[in-house]
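Omission of a single protein chain aside, the complex is shown with its protein chains in their original locations.
Let's look at subunit A:
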Amino acid sequence: MDIILNIQNLTKTYQSGGNTLTVLNDISFELESGSTMSIVGPSGSGKTTLLGLCAGLDRSSSGMVELNHIKLNNLSEDQRAQVRNQHVGFIFQNFQLLPTLTAIENVMVPLELRGEKNIRSRAADLLDKVGLADRGHHYPSQLSGGEQQRVSLARAFSNSPKILFADEPTGNLDAETSEKVVKLIFDLNKEAGTTLVLVTHDLELAAKTQRILRVKGGSLISDELTTTETPDKINYAGR
């Protein structure tokens, strides 16, 4: 199997005053292309930091990040931006839609950045898939949280990424809306065959992925496979 994400001995420290704060400590794992994985752990354990490093949003203090066989460590910020545009999709807890762009324009941005043409229909298709075909001309402030997150989903898939990073995608949504969004994430993911990395503290959600990494205090404490067919087991583990 092809390895899409290869993390070796990843460490992240912050310098504050004279102190060194180790936020991530010697983390290693490999992720196969097309698989789904979640990162779980208590708040402040370093999940977001890990995700940011995996996606090339930040630089590690030491260790290696290889995304789609590209070593991110050696790349400049702009080169990493290029990698993101080509291979990565994002979903954020707080949606992060561009407030001055309409829904469809938001979906189009990654494609426009690539310089592709005739993208409006593709963006419209994606909006249709997330059930917002008729909301394309609305601005984010005119959409509910769930709708915003669905637009952001359409955007994440618009550049047909190899890997999708989602940081607590349902963290700001109510249970019912969450369910809808989660279903969409997994459906779209399956359809496109994208690798999914999901950060969450919701174990029920985590159990829907094939693999769970547990982080605590910046260290990897477990790395186990799940069987998505048996959510009961996960529920049990969660209790």
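A few notes on this one:
In the analysis below, a contact is a pair of C-beta atoms (placed from the backbone, for glycine too) under 8 Å apart; a residue touches a chain by one contact, two chains touch by 3 or more; residues count from 1.
By our rule, contacts and distances are computed from a predicted model.
UniProt records the chain missing from this view under the protein name "Putative ABC transport system permease protein", selected from "D-alanyl carrier protein", "Spore germination protein YndE", "NADH-quinone oxidoreductase subunit" or "Putative ABC transport system permease protein".
When the omitted chain is restored, the residue from A:L57, A:L188 or A:L220 that touches it is A:L57. The hidden chain makes contact, of the residues A:R114, A:K129, A:H201 or A:K216, with A:R114.
Across A:S61, A:Q86 or A:T177, the single residue that touches the chain missing here is A:Q86. Taking the whole complex into account, subunit A touches the unshown chain at residues 2-3, 48, 51-52, 57-58, 68-71, 75, 77-79, 81-86, 88, 90, 92, 96-101, 105, 109-110, 112-115, 141, 155, 159, 167.
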